[in-house]
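A short write-up of the structure that comes next.
Up next is chain A:
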Amino acid sequence: MTDNTMTDRHTLHSFDEDIKALSDEIINLSEQVANELQQALSALRAGDHAAAERVVESDHLADALQDKINAHTTRALTRQQPLARDLRAILAASRIAPHLERIGDYAKNTAKRTQRLSQPIDAELAGRFHWMGTRIISMLHRVTDAYVKQDAQLANVAWTDDAELDAVYAGLFKYLLQAMCADSRRVADGSQLLFIAKGLERAGDHVTDIAEEVHLMVTGSPLSGPRPKVDEMGTTTSPRI
Partner candidate 1 sequence: MQMQNTVMQKPVAVGREMMNDTSIKPENRPVAGPDTALRAEVRDLSFWYGGTQALKSVNLPIADKKITAVIGPSGCGKSTLLRCFNRMHDLYPGNRYAGAITLFPEGDNIVGARVDPVLMRLRVGMVFQKPNPFSRSIYENVAAGLYVRGVRKRAVVDEVVETALRKAALWDEVKDRLHGSAYDLSGGQQQRLCIARALAPNPEILLLDEPTSALDPIATAKIEELLAQLCEGVTIVIVTHNMQQATRISAFTAYMLMGEMVEYGDTDIVFTSPSDKRTEDYITGRFG
Partner candidate 2 sequence: MMTTAPGLVPSNAVPFVNGDVRRAIGRSQRIDIVFAAGGLFALIIAFGLLFTLLADLATDGLGRIDYDFLTDFPSRRPAGAGMLSAWVGTSLVMLVTAVLAMPLGVAAGLYLEEYAPKNWVTALIEINVSNLAGVPSIVYGLLALGFFVYGLGLGQSILVAGMVLALLILPVVIVATREAVRSIPREMKEGAYALGAEEWQVMWHYILPFARPGILTGAIIGLSRAIGEAAPLITIGALAFIAFLPPVPFTGDPPAGLFDWLMSDFTVMPIQMFNWISRPQAGFHINAAATGVLLMAMTLAMNAVAILIRFRLRRHSRT
């Protein structure tokens, strides 16, 4: 090769295409599940069973996208024998996809449980759920952004956002417990809402997992240090194992 300039494009055109295809599919999956979350939470707030049903039906799209991503990462590894940051990027895609798919699952479960509620939720609960939902979706957008821009800093921010989410979840948990203790007729609905809340909190954890994968992909070393976790009873626990 007479040209010695270090370009950012691969000599092999198909390599660039494989990586771009994977990246696009991750973005699509991310948008898909963000959408599901958005609509599941609107359905919850409005008590709209029909909307919830639509969310449940649309989840298969996320599953299909994840399968596609799996197939494409296998193909990219076979064809290109990637090394260094290409290898990390392709492995990251294969590890991020399942997290995204799980977030979609939690959105679907939220919608399913919404259909089992006997009555729409009150304004206070609506507000809290709305806050959690918005926070998760913004975290998801941020990590997706970090993934696209290969920005480890952005990933870090999403990581720390989760702590706040946990705190709000803890508060919501207490509120629901108190409501159920006060009025035993509300236990049925209350348990469903507890599960929904837990699901959202888990969705937030998956977003932080994605953030860790992005950090690993960009820097080559794992995100160090314990992530502070606040559990339902408000106690801060030791680092995740």
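Selection criteria: all candidates are chains of the complex that A comes from, given by their letters.
Rule of thumb we're sticking to: contacts are C-beta pairs under 8 Å (C-beta built on N, C-alpha and C of every residue); 3 or more make two chains touch, one makes a residue touch a chain; residues count from 1.
Quick caveat, the model's predicted, so the values are computed rather than measured.
Spot the contact partner of chain A in this complex among 1 or 2.
Contact with chain A is made by candidate 1.
Can you list the residues on chain A that touch candidate 1 in the complex?
Residues in contact with candidate 1: 1-12, 15, 80-88, 220-221.
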